[in-house]
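What follows is a short report on a single structure.
A protein chain is absent from this complex, but the other protein chains hold their places.
Which chain is which? They are A and B, in the order written, and residues in each are numbered from 1.
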Amino acid sequence: VTHNKSFTLGELAKLLDLELVGDEQCKIYGLGTLAGASPGHLSFLSNPAYIDQLSSTSASAVILTENFVETCPGNSLISASPYVSFAHASALFVTNEAPAAGVHSSAVVDPSCKIDDSVAIGPNAVLEAGVSIGAGSYVGAGCFVGAGSNIGSNCRLYQNVTIYHGINLADNVIIHAGSVIGADGFGFAFDGEKSVKIHQLGGVSIGRDVEIGAATTIDRGAIEDTIIEQGVKIDNQVQIGHNCKIGMHSVICGCTAIAGSVTIGKYCIMGGASGAVGHITIADKVQVSAMSLVSQSILESGTYSSGTGHMKTSEWKRTIVRFSQLDSIAKRLKELEKANDKT
Amino acid sequence: VTHNKSFTLGELAKLLDLELVGDEQCKIYGLGTLAGASPGHLSFLSNPAYIDQLSSTSASAVILTENFVETCPGNSLISASPYVSFAHASALFVTNEAPAAGVHSSAVVDPSCKIDDSVAIGPNAVLEAGVSIGAGSYVGAGCFVGAGSNIGSNCRLYQNVTIYHGINLADNVIIHAGSVIGADGFGFAFDGEKSVKIHQLGGVSIGRDVEIGAATTIDRGAIEDTIIEQGVKIDNQVQIGHNCKIGMHSVICGCTAIAGSVTIGKYCIMGGASGAVGHITIADKVQVSAMSLVSQSILESGTYSSGTGHMKTSEWKRTIVRFSQLDSIAKRLKELEKANDKT
Partner (left out) sequence: VTHNKSFTLGELAKLLDLELVGDEQCKIYGLGTLAGASPGHLSFLSNPAYIDQLSSTSASAVILTENFVETCPGNSLISASPYVSFAHASALFVTNEAPAAGVHSSAVVDPSCKIDDSVAIGPNAVLEAGVSIGAGSYVGAGCFVGAGSNIGSNCRLYQNVTIYHGINLADNVIIHAGSVIGADGFGFAFDGEKSVKIHQLGGVSIGRDVEIGAATTIDRGAIEDTIIEQGVKIDNQVQIGHNCKIGMHSVICGCTAIAGSVTIGKYCIMGGASGAVGHITIADKVQVSAMSLVSQSILESGTYSSGTGHMKTSEWKRTIVRFSQLDSIAKRLKELEKANDKT
């Protein structure tokens, strides 16, 4: 893609704090993958598996580690961490404009709200009594922020986000469209005939630098708060139950379902569509693979999985019949071993 | 958490219809867990596993069964079902105010709607022609209610909920933010080249005392209605396909996926992220564990599971190779057994 911003390679080297091998005056208009880039694009090589694509790329410049400079047909920007440098570069080519400060005339803002002058409030947004919003933040069209909630500085709520009452967001929090923060946790006491609602009196506390995807839900706590610590990144369609605590810098991939009162450590990665049952603890630096269910606490860092690999359905049907016979298979094997020992 | 409501223990005992052992005049300002409570808090002991926390709690009073009164360091409220009593107590400490009756000036309400004077309609809500809403109900900011839909009394639609046309909600229904009731069921006839849409002409009927979480979707029926019976509780991010019937007082935990034309009995519990394939029946009082798939009808009450436990990924990789060999393992075992019988 070619964007309507451009930089010389000299400027980029300075902005990204990288060493340039090549033409300082070369103009860069956008970013591209090694395979898809055109002249005027900046690309990157992070995974050595793509080295074949390096020699044939049309990119005008590539961010790479020093050892690949020779292979690069164009200009090189040398980085110890090309992928991280590329992430920084991506920020330079953002073109969708930040909304202008000010409250849109159609927004409904309670007079008791404390909103910094630099804040942008989009059309039809609704802010209830006592809401505070810090400098540089943006509340998109159709968002709702409930009574007494606090939103830090430089936050960005995309469209149609719902923040219930009494929720706290620190600075630099991004929430994508349609997400819901602070709906009631799923708590009921069964009285023998029906479910009696346990009113959810806690809140949600979201740390700085957290990003939350689209259509994700994070429930308020029953008594104490649900806590998302700083730096956590949460993808789309994730459900986080009441009274969970997600440790700092953990990453929760899309469609993950985390039941109530789960404590996840720091620097964990929950793979896509994974899950965790309620009232368990997951240690720091645990990685859970896609669609795996954590069915009891994990006390040691490491990589964990559940489930089975996929196979042709015809084969799979035979296999799951055998799966259901596993206990019998194991017992019969034991019998044979005993018999064999005697012979 | 300390709320801005307070009661004496004498008042609480009366309101909750419990026997008080202790100081009638003691003031209670909020609720707390046994471990987290401060003086002035009311707590509860339901699970005997927490008895150690009882003796050291700072709570001023604890709801518990009679046999634990001696162990309780503070005041006791005696209940045969402490968890249910605690649920009732939680309702007393709700502090977010009910919205005042009236239609917000920014709401767009068709003149043909029948809306009780006691109803509160939030900013930017949109009600199409022929909608009726019963006494005491609340429609949150940004909600949409389609033509001819009926909402009972004392219902609460949180923000940005979408109710399509021709949907019926009985009394006391709660729907959390971002949920969608009555979108088209997923029905197509494949004509050999493309999918031809089957227009979805049924509706959705939701019984009394149903609660529905955030970002949940319940599709309208193809010809007849999708039915959610009274007392059903549905968590966040649940998908219920067209023409399902969920029996009364069943509980559907978060992220559960129920395909079309599934009939679930009464008093069932579908665990988090569980699923059911289409056109099957699940008997009354069936419990399905987290992330289990019900792949055929279940005709007997009981607890059902699928999947595998989680393990270290290195171990799991070896295991799933063996899983794919299961049919061969079973056959080879059979061979050995035969051979052994002969010797």
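Note that a residue touches a chain if its C-beta (ideal position, glycine included) is under 8 Å from a C-beta of that chain, and two chains touch if they have at least 3 such contacts.
Just so it is clear, the model here is predicted, and its values are computed rather than measured.
Q: Could you tell which one of B:8, B:81, B:132 or B:319 touches the chain left off the display?
A: B:319
Q: Using the touch definition up top, pick the residue from B:99, B:146, B:231 or B:265 that touches the left-out chain.
A: That would be B:146, which touches the missing chain.
Q: Determine which one of B:43, B:57, B:85 or B:160 touches the chain that has been left out.
A: Within the whole complex, the residue contacting the unshown chain is B:160.
Q: In terms of residues, what is the contact footprint of the unshown chain on subunit B?
A: Residues 106, 108, 124, 126, 142, 144, 146-147, 160, 162, 164-166, 178-180, 183-184, 186-191, 193-202, 215, 217, 219, 222-224, 237, 239, 241, 255, 257, 259, 275, 277-278, 287-289, 292-296, 298, 302-309, 311, 315, 318-319, 321-323, 325-326, 329, 332-333, 336, 339-340, 343 of subunit B touch the chain absent from view.
Q: Identify the residues of subunit A touching the omitted chain, counting contacts across the whole complex.
A: The list for subunit A reads 1, 3, 30-33, 36, 81, 83-84, 86-88, 90-91, 93-97, 104, 106, 122-124, 140-142, 158-160, 176-178, 209, 211, 213-215, 231, 233, 235-237, 249, 251, 253-255, 272-273, 290-291, 307-314, 316-317, 320, 323-324, 326-327, 329-330, 333, 336-337, 340, 343.
Going forward, only the chains that are shown with their structure count from here on.
Q: What rotation angle takes the CA atoms of subunit A onto those of subunit B? Round to the nearest 5 degrees.
A: It is a rotation of 120 degrees, to the nearest 5.
Q: So, what's the distance in Å between the C-alpha centres of subunit B and subunit A?
A: Taking the mean C-alpha position of each chain, the two centres sit 25 Å apart.
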